[in-house]
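Note that one protein chain is taken out, while the other chains of the complex remain in position.
What follows is chain A.
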C-alpha cells in the first residue's frame, strides 16, 4: 500500500548517499538549479480582454492625433512640379526632345514659363525627377567602382570588372567608370523670376550642400590626394562615353570638381524605385522678411541634353519646401489616421465579441 500516497514531490527530497566510511559518494543526482529544472522565473503574459482591448483603444487614440499632425504638416508643404519631357506637341521642349543625340555639340534650349500661386517662405529645394528610369536594376546598381570613386590610384587606371562594358574606352580606363556614371543626368536648369515690372531676375541656385555629408567627405574622394591639378591627376583616363566633358571639368570650384562634384555624387546615390527625384539645387532664403520665391510668374530655362523619350520616361522639375518630416508625402498621415481608426473600430468589435462569447471561456470548466 506504499504506492497509494505517491506524490511526485517526494522524489525531490534530499537523500544523501553515504559510503561505508561515512564519506558521501558522488551521486549522479542532477543539480537542483532553476535552469536545469526548467523552473526559471518567468513572466507569462496571456492575451486577455484586460490587456488586448485597452491596447487597441490606446493605439487608436495615439495614432489618430499623430496621423492628423502628419497630414497637416504634409499639407502645409508647398510643392510645384513641372513636366518638361516634351511629349506634347504644345510643350516648349517638344523640339528638343525630338532631335536628340548624345553627342550633339549644339545645345538645345527650351524655356518653360510657370506661375506660383503661393509664396514659398523658407528655403526652397529644387529637384529633378525621372520616371521609368531603372536606377535600381541589378546590373545598373553594381556597375560602379567604389574604390575608384574613393580615389584609389590603382582603381583609377584599372577599373573594376563590375564597370563593364563601361570600364575601358578605346583602351583607356574610364573615370568614373560604370553604367551609373555614364548615364549621369546632364540637363542644366535655370530659374528666372519674371518681375511684375517686366525684368527677368535670375534666381541664384546653390549647387553645394545637396549631397550627404558622408558621401561628400568620405565615400567620394578625388585621386591624387590633395593635388589641386585634377587634369594631371586624371591623366591617362578617358571620360565616360556619354559625357561631354571629362570629370575634372564638371565645375570650376576645386571643392566641387572631379569625383566630389555634388551633382555627380547625388546621381551616384542610386534610387530605390524607378520613379525618383534627386536634389538639384537649393534656393536659400535671404532674409526673413521676403519670401524665397514670391508669388508670381517664373521661367524655367532648360538646356535639354538628357534623353528619356526613348524609354518612355519623363523628366520633371520640382520646387518644394520641407518640414521636420521631410518633403510632401501625405501617405504617412493618412495611414496613421486609418490605422488609428481601424484599431478603435476593432477594439469595439472585440469588445462586443468578448462581451457576447468571452464568458464561455472564463467560466468554462475543463472536462477532467
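Side notes on the structure shown:
Note that in this section a contact is a pair of C-beta atoms (placed from the backbone, for glycine too) under 8 Å apart; a residue touches a chain by one contact, two chains touch by 3 or more; residues count from 1.
The working rule: contacts and distances are computed from a predicted model.
According to its UniProt record, the chain left out of view corresponds to "Phospholipid-transporting ATPase" among "Regulator of G-protein signaling 11", "Phospholipid-transporting ATPase", "Small ribosomal subunit protein mS25" or "Transmembrane channel-like protein".
Only one of A:78, A:239, A:277 or A:315 touches the absent chain when the whole complex is considered: A:277. One chain is missing from the display, and on chain A it is touched by residues 1-8, 11-12, 15, 17-20, 25, 27-32, 36-49, 52, 55-56, 59, 66, 70, 102, 123, 125, 127, 129, 132-141, 145-147, 150, 152, 160-161, 164-165, 179, 182-183, 210-215, 218-219, 266, 269-279, 282, 307, 310-312, 320, 322-329, 331-332, 335-336, 339, 343, 346, 350, 353-354, 357-358, 360-362, 364, 366-368.
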